[in-house]
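If you scroll down you'll find the structure; I have some questions about it.
All protein chains of the complex are present and in place, except for one that has been dropped.
Chain IDs A, B and C follow the sequence of writing; residue 1 opens each chain.
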């Protein structure tokens, strides 16, 4: 499964949002948030999304599963600065077998800061691809697992 | 300019390579290098490439230019582990106006660990898009600037 | 001014507290929060403290000041894990001229996770030591600046 770059820029298309304030440690000598720091913002939002759905990521790990990141794409539009609050919108885009894509739209106020997507694979504790648990499929797609 | 995902998996197609050893700080609780840590590996390799070309990045900044990252894509194949040496191959893929794409192939020994690409825009100190200096164009494309 | 290691382990001795949840990106291959990740927790708490006092750090920077970190000490007691909520307690310990020490106590529930201190110097935009603005002295010490 290859990442689909065509993500929506309309916040209304997303299922969940989470606010994160930019740390000073996340800025760089250009005076803005370093482009690598966005990756942890996407991750924190995924984790909060699962928690909001009633299934913290820790539960998934306790059951012997992990969600490996297979692909990552980020498109940077407007720099985020120290102390800015970034609202990260996310949703599950597609699920195929044990892989699924999540899309992200990052806003500062009502301006687009960045957009992106990640493709994940369900793996076991040894990092081998495995079937997604039924509850995860159901949770992420809204369809019976 | 949109990132072109179709990067080569043949090291011979690349212009430059740089070895980086995985730090313990770069691993995560899955026991492998965290997916965000790869971003700094691409950056370090770009910086070393410019230095190898005789034009350290600091020169570019001293002239009032910066290379903003506009897009980033990473495809993860095989986990990197603590103390692994990752060889990052890179090359300039395309240059259009003030934007250019760099491709990356990350190997551990002769196994592909990851591949990726970044799209950059030449900006001035206020972060505004500006023309690439002639020497940079010439340097990156091998053609007169 | 040399850091004073003798920080209080009683949360009641502190002026302010702030909760931060451990990100997966902040863990390491030992399965716990990496020891370097705590440093950003102290910083985020300082920044939130200033904001709670009505003087966001951005105001200080806009006035041409910065707070350089001169010393840092951390004592690790109990590992923090992914998704743990760490409560960081802080207070100003001492202020001498343009330097001051802040103390920190990090709790997970009611167990001590870590303790620490930072020594800061007020500097100008060129990084040179400078007098602390009166309002900052007053804010941090409760005494007229």
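The rule is short, and it goes like this: a residue touches a chain if its C-beta (ideal position, glycine included) is under 8 Å from a C-beta of that chain, and two chains touch if they have at least 3 such contacts.
This is a predicted model, so every value here is computed, not measured.
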Chain not shown: contacting residue from C:11, C:64, C:97 or C:127: C:127
Missing-partner contacts on chain A, residue numbers: 24-25, 27-29, 31-32, 34, 36, 81-82
Residues of chain C (touch criterion as defined above) contacting the omitted chain: 2-3, 5, 30, 32, 35-36, 39-40, 43, 66, 68-76, 79, 127
On chain B, residues whose C-beta touches the chain left out of the figure: 23-25, 39-40, 43-44, 47, 56-58, 61, 82-83
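Going forward, only the chains that are shown with their structure count from here on.
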Reference chain A; chain at largest CA-centroid distance: C
Residue-number overlap at the chain B/chain C interface, same or different (half cut): same
Centre-of-Cα separation between chain B and chain A, whole angstrom: 23
Distance between chain centroids, defined by C-alpha means - chain A, chain C (Å): 29
Computed distance of Cα centres, chain C from chain B, in Å: 35
Residues of chain B touching at least two other chains: 32, 36
